[in-house]
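Complex shown without one protein chain; remaining protein chains in place.
Here the chain labels run A and B in written order, and each chain numbers its own residues starting at 1.
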Amino acid sequence: MSAPESKPLAHPVRVKIVLAVLAAALTVAGGVPLFKHRHFGTPFVAGPGVTKVIKLSDYSPGLKGRFVDADVFVMEGAEPGGKALIMANTHANEPAGYLAVKILIENAVVQKGTLYIIPTINVSASRNTKAGDGYPLYYDIPTDWGRVRFRMGTRDASPLESWPDPDVYIHYPDKQLLSYLDLRNTNRTWPGRPNGPMMERVTYAAMELMRKEKIDLAFDFHGAETMFPVTNCIVAPQKSAKFATLASMMVKAMEGFDSHVEPSPQNFRGLSHREIGDFSNTLPFLLEAPIPFLDQPTGPKTVKLLLDGKDPFLLSLAKKKKLFVSYDANGWPMDKRVGQHMSTTLEIIRQFSKKTPDRAIRLSGAPKYADLVRDGVGKYFHDPAKAEPGRIHYE
Amino acid sequence: MNVIMIFYYLITAALVCLLGWNLIREKKSANDMILGLLVMIPLVLRLLRVK
Partner (left out) sequence: MTLQIGVLLLLMVAAYAVASLKKLSVELSILAAAVAGGLGGAFLKTPPLGELPRHLVEGMFPYLDVMLVFSTATFFMALVSESGGVNYVVRGAIKLFYNVRVVALLVLMIIILIPGALTGAGSVSILVVGAPVALALKALGIPERKTAAILFIVAGLAAAAPPVNIWAMILCAGTAIPYVGFTYTLGIPVLILGTFTVLWLGLKKEGGMDKAAALAALPPVPPGMKGWRVLVPFVVFFGMVIANRTWPFATPIFGLPLEFSAAAFTAWLVSPRKPDVLKLALNTMKRLLPLLATMIVVGMLQQIMTATGVRGMISYAVISIPLVLLFIGLAVIIPVSEGVLTYGAAAILGIPLIWFFDSIGLHATVAIAGLSILWPLGDGLPPTALIGRLSVMVSDYKGTYWSFLRQTWVPWLVITITSILMVVYSAKLSFLVKWSM
């Protein structure tokens, strides 16, 4: 409520001008960093395995020329074989998957089959920030040759690309009612429509890619709170469950980390692990690695917390058995989370290749869990200063 | 940008104009001046397509 003010101000115009100048200064000082964040790009060096870089709109003209159109890195082997699609930054505040695909793009070489990698499936969300949640705008990863800076994005596309929100989001084609925010969440808008709302166009284009290129396996990289029941796992529908289970057992036995299998719910629509399987011949897998930064009861939302996952409140809650993952004073470092995504993906590809040799995919040069935990993620990033200009893509 | 999104920019612009006009007319309350300016900041940044 307004404070009661009976007397007119002595110098209303002067007061107003001073206040307006202060407001303008705050607008500029706060607005410029947000503007810069939206237009910042991290260099991705197309490694020896990348044979071409295309756009998602090549599969659906509804995206042509749009801000949300995404790059697709294609890595073709000399020998024909199966095909896999890897997507990161569906939720751009869950960055382990994004770092994992950067490593793959810069280091991996495919011998047999083809890999399609979309580093940022939700471009708009990766250039948006989560208002009210006090995230840092960027995080830096150290390397031997300097630091690489990444944008911290958020879960939902920006209203600058998708405005207004509906009263409720009605999923296409199932008509299930979802939260109004989910219109901007690319893990609720699958399988999408060619001329629907913007995020449905994005998922539709990815569906078209999978259908036209006859993709065998699709991976969607995520992170989940330690207090969220579906974390540290592979979410898979019935048709993918066999490979998910084998991979889960293998990484536990051979590489020493847990990633259990969660069945994809039949009745919860719009999710990649549900709709990709239902609307194409592709086998979908959604990988979740724990990300303590996203939990509610944590200390300050700092880059440090994002990268090392150490938090005293979570540690205390772990002792009270309120978390869904094991958690100790070592936190849950980024290197470990990236390593889990990498090794789980490679293992699923390996299991699939073993069972279907004519559609096998073989690749080399990708570090595994133990390598990443030992060396750190930054070790595998390439210096753009040493790359040919045509091989650098700003993501 | 589709037609409906344009409507939303128009609604936002209209609110900025109304708040601005009220601010210009405000003679008494420094409180209301500050509040008016605060409310205008995100609306202006949306119109400028910053956030």
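Please note the rule applied: a contact is a pair of C-beta atoms (placed from the backbone, for glycine too) under 8 Å apart; a residue touches a chain by one contact, two chains touch by 3 or more.
Note that the coordinates shown come from a computational prediction; the quantities given were computed from them, not determined experimentally.
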For the chain omitted from this view, which of the shown chains does it touch?
-> A, B
Would you indicate which residue among A:Pro48, A:Gly146, A:Pro263 or A:Pro297 is in contact with the undisplayed chain?
-> A:Pro297
Among A:Val18, A:Ile54 or A:Leu177, which residue is in contact with the omitted chain in the full complex?
-> A:Leu177
Of the residues in chain B, which ones touch the absent chain?
-> 2, 4, 7-8, 11-12, 14-15, 18-19, 21-22, 31-32, 34-36, 38-39, 41-43, 45-46, 51
With the missing chain put back, which residues of chain A would touch it? List them for me.
-> 1-3, 26-27, 29-31, 33-34, 129, 131-134, 136-137, 155, 159, 163-168, 170, 172-173, 175, 177-183, 193, 196-197, 227, 229, 296-302, 312-313, 316-317, 320, 322
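Everything below uses one rule, namely that only the chains that are shown with their structure count from here on.
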The residues of chain B that touch chain A in their complex are 4-5, 8, 23-24, 26-35, 37-38, 40-41, 44-46, 48-51
Contact residues on chain A for chain B in the complex?
-> 2-3, 5-9, 12, 15-16, 19-20, 22-23, 26-27, 30-31, 34-35, 38, 129, 131, 158-160, 163-164
